[in-house]
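Up next is chain A:
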Amino acid sequence: MTLTPLMRLGPDLTSRNRQQLLALLPALLVLLWQQGIAALLTLLLSSLCALLADALGQGLRAQPILPCLRQGEALLSAVLLTLLLPQAGLVLGGSVAVAILLLRQLFGGNGQSLFHPVAGALLLAALYLSPSPAPANPGLCLATVAGALWLSWRGIIRWQAPLSLLLVVLISLPIGSGWLLGQPALWLLAGWVMTDGCSTPVTPQGRMIYGQTTGMILVSVAALGQPSSAGLLLASILLLLSAAVPLLDALTLQAKRRM
Partner candidate 1 sequence: MSDFTLLPNGMKLPSHKQASTTRPIATAALPAQLQLALAGSQCCVEPGQRVLKYQLLARPDNALGLAVHAPTSGHIHAIAPYPQALPGTPLQTALLLHSDGQDEAQPLAPPPDRAGQSRLELAIFLQDMGVTGQHGPLLPLSWAASDAPLELLIINGMESEPYISADDMLMREQASELVAAIQLLQQRLRPTRLVLVIRHDKPAAISALRTAAAGQTWQIEVREAPYPADDAPLLTRLLGGTAETTLCLPVAGVHAAGQAMQHGLPCISRIVTLSGAVEHAQNIRALLGSPARELLALATPHPYSAGIIHGGGLRGFTLADDSVAIHQHSNGLLAAAPRPSSSVAAAQPCVRCGDCATICPSQLQPQELYWHCQTQDLMQAQDWGLTDCSQCGLCSAVCPSQLPLLDSFRNSSLQLQADQQQQQAADSARQRHHFRQFRQERDKQEKAQRLAERAAQQAAKLAQTPSAHPASAAKPEPSAADKQAAIAAAMARASQRQQHHQGQTATAATAEQDARAAAIAANRQAAIDAAMARAAARKAAQDAAKAGADSSPSAAGPTPAPEPAPDKQELIRTSMARAAAQKAAQAAPPAPTTMDDDKKALIAAAMARAAARKAERDDGEQET
Partner candidate 2 sequence: MIIIMLRLVLLLLAIWLLGKVLRRSAQQLTPAPATTAPLVERIDAILPQTQCGQCGHAGCHPYAEALAKGEDSINRCPPGGEAGIRKLAALLQRDYLPFAPDAPPQKPKAVALIDERTCIGCTLCIQACPVDAILGSAKQMHTVLADECTGCELCLAPCPVDCISMRPVGEGAGDWRWGYPVIAIQPVKSGTRP
């Protein structure tokens, strides 16, 4: 008998994170198939670092550690980063730990991070890695897209921001933004980072503006500037625009003024 009076109509945070992780599974399998044991090691290392950093942060803030770890937010960040930078190894582990401590725990833990730790960790890792553009990886892209579509069908992620970004990228194909579509980083960041509520606007209109602005900056830099890694580019734009989220919220959220 599955009766839960005081009904819950939506999944809770743990189950949402679990589903987001589940949606990354096909991409992870593709990656392991492509890169073998090295990717698995990176995955283990980054997961360990992320969990340790999260636990440390919770401990320093004198908050319960286990429930937070069980919620899987840190693990999700680690898996995403592994998919983004599978060869990075130790650098990735360090940057994910620093990013989680700095961007997630310092701002107050779950639900408070103004800047997404994954984007932050990408930038941190880029201080040590060469920002050369990664080769196109259609298999990984397809697996990621499938996962993102499933999430969006389940109602776990909000589609407005990624869709606006994609539309801009598609519209500006003539000026040379096509190579972006082959980058797994684009899909991963669009599907899992741009849909996170804390670092994106809360209203649908705000999310659309956010996605479009991201797309426009991304396309203009990618098409006009020097060749660079799409993931890095997108991550820095997302960080920059995350700071503009309060502004977008203020513009799109209007209180109902009394007469």
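In the analysis below, contacts are C-beta pairs under 8 Å (C-beta built on N, C-alpha and C of every residue); 3 or more make two chains touch, one makes a residue touch a chain; residues count from 1.
The candidates came about this way: all candidates are chains of the complex that A comes from, given by their letters.
Computed from a predicted structure; not experimentally measured.
*Asks:* Every candidate listed belongs to the same complex as chain A; state which one touches it: 1 or 2.
*Replies:* 1
*Asks:* Provide the residue numbers of chain A that touch candidate 1 in the complex, in ascending order.
*Replies:* Contacts found on chain A: 1-16, 67, 71, 108-112, 153-156, 158, 197-198, 200, 202-204, 253, 255-258.
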